[in-house]
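One structure is given below, encoded as structure tokens.
A single protein chain has been omitted from the complex, and every remaining protein chain is retained in its original position.
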Amino acid sequence: MEEDNLNEMKEMILKYVIKEYIDDDDTTITYETPLISSGYVDSFSMVSLLVFLENKFKIKIPPSKATPEAFDSVNNIVALVNQYLNK
Amino acid sequence: MYNQYQDYLRSQIHEIKEAGLYKNERVIVSPQGAEITLNTGQTVLNFCANNYLGLSSNARLVQAAKNALETHGYGMSSVRFICGTGDLHKELEQKLADFFGTEDTILYAACFDANGGVFEPLLTSEDAIISDSLNHASIIDGVRLCKAQRYRYENADMEDLETQLQLSQEQRFRLIVTDGVFSMDGNVAPLDRIYELANKYNAMVMVDESHSAGVVGETGRGVTELHNLRGKIEIITGTLGKAFGGAIGGFTTGKKEIIEMLRQRSRPYLFSNSIPPLVAAAGIKMVEMMTETNELQDKLHHNTRYFMDKMLKAGFDIKPTQSAICAVMLYDAKLSQEMAAKLLNEGIYVTGFYFPVVPKDKARIRVQLSAAHETEHLDKAIAAFIKVGKDLGVLNIIK
Partner (left out) sequence: MSYSEKTKNLYLSQLTDIRNAGIFKEERFIHSSQAADIEVEFPSGSDLKRVINMCSNNYLGLSSHPEVIRAAHDGLESRGYGMSSVRFICGTQDLHRELENKVTEFLGTEDTILFPSCMDANAGVFEAILTSEDIMISDRLVHASIIDGMRLCSAQHDTFKHSSMEHLEEKLLLHSDKRLKLVITDGVFSMDGDTARLDEMVKLCEKYDALLLVDDSHASGFIGKTGRGTHELCNVMGKIDIITTTFGKALGGASGGCVSGRKEIVEMCRQKARPYLFSNTIAPVIVSGVLKVFDILSASTERRDKLERNAAFWRKGLTDAGFILKEGNTPIVPVMLFNAKLSQDFSKDLYNEGIYAIGFFFPVVPNGQARIRTQISAGHEMHHLETALEKFIKVGKKQGILGLTKEQIIEKFGL
């Protein structure tokens, strides 16, 4: 995928994560911030993220791949999405 | 919204009734004991309580509870680690560890919670839980809340257990989990052989002594006593809600580090009240009583043998048992209900169990003996069983 597209995608996912999960202005989230292991996103709330990714990128992520590890940072999520985009 | 859901629920409830599985409760207006009074006014002999040692309304336990009400009040209004730990909790934990010959104990609001909260803090997805197929619902729920890989073996089937142990060798840790006594058949888990296999295949063992503590073994220390494994089993869970007084409460007792880990991480312990002080006080008294003399244990064992002998002689088909549970096999579901109803008319309160609680065509009446039963109670029950058994033609017939 082209560099620009990749960055755009990263940005889009980061925006969504901040809008959906972060209430507090003090918190800064980067591409690397651990989301689940540091408690910003709990495993129940991952559902919304999954639905967002599937709708936005027109992909289907099998439940077995939607693990807390795969969702633990924006970078990880981008890697996951790419696996299914390229298929 | 609710209207639509209401219709759905009504149809569900209707289905449960149609299937004959609707549970109705009998209301008791007296204390629990060998003789109880129902709200119909009828007084009956109770043969279906887990009141194995007859402690449910024991005067000394009641007195211990009353004393604690005076010294420690009624409730703690807090979880353990905020301000819900009393000196009595600590004392009972120690007493239970001494009783079972273990290193430390952690109390819970119920054994349901002990089993619900034991697996998740100890095991991860790298580990394996190898569970008997007839284990109690609370163990099943605990396992469901844990990420460990699940293996299941047929009830007390050691060949199958060995196979599952072999299959799970890839995993980091293995934990074999079994009930001490299986509550529907009354059979005792073959813990000696489980222990051998655990050693051979490098696994830990957990046993739920809910129906065996106070009952099995010469002094009622449970299945670990029967099989000479005192102090050798990593994890024991049990309840204060059956032989041990019958009120509420559960515990996990075992290796020190395991118990310490549970205190840090076990969710029902961290997020729910413990037992109230008066229950802890009665628990302490219960352990003292069982240590002072072996009277209650002896009487229960005597009663069980007495009842079994007479029932077998009378021609009933009874599952072999080493516990105080005696399964009178009738095989047919309808027959089990009919027999229980007729026995109630004779003043004997027992419960008939059928599918799905027991396997299809394995319907039965479960009789539970108690140290509270006197010989005349037993004789009366046996006579009633024989009378009703004759009426229904179930004596001396082969399945």
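Going by the order they are written in, the chains are A and B; count residues from 1 in each one.
Everything that follows uses one rule, which is that a contact is a pair of C-beta atoms (placed from the backbone, for glycine too) under 8 Å apart; a residue touches a chain by one contact, two chains touch by 3 or more.
The structure displayed is predicted, hence computed values, not measured ones.
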Out of B:L161, B:M184 or B:A203, only one touches the absent chain, namely B:A203
Omitted-chain contact residue, chosen from A:L6, A:V51 or A:A79
A:V51
Using the touch definition from the top, which of B:G238, B:P268 or B:G389 touches the missing chain?
B:P268
Residue-wise, where is subunit B in contact with the chain that is not depicted?
1-2, 4-6, 8-10, 12-13, 16, 21-33, 36, 39, 46, 48-52, 55-58, 61-62, 65-66, 69-78, 80-87, 89-90, 109-113, 116, 122, 136-138, 141, 144-145, 173, 198-199, 202-205, 232, 234, 239-243, 245-248, 255, 257-258, 260-261, 263-264, 267-268, 270-273, 275-276, 278-279, 282, 349, 351
Pick out the residues on subunit A that sit against the missing chain.
23-24, 26, 38-39, 42, 44-45, 47-48, 51
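Criterion: only the chains that are shown with their structure count from here on.
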Rounded to a whole Å, what is the gap between the Cα centroids of subunit A and subunit B?
46
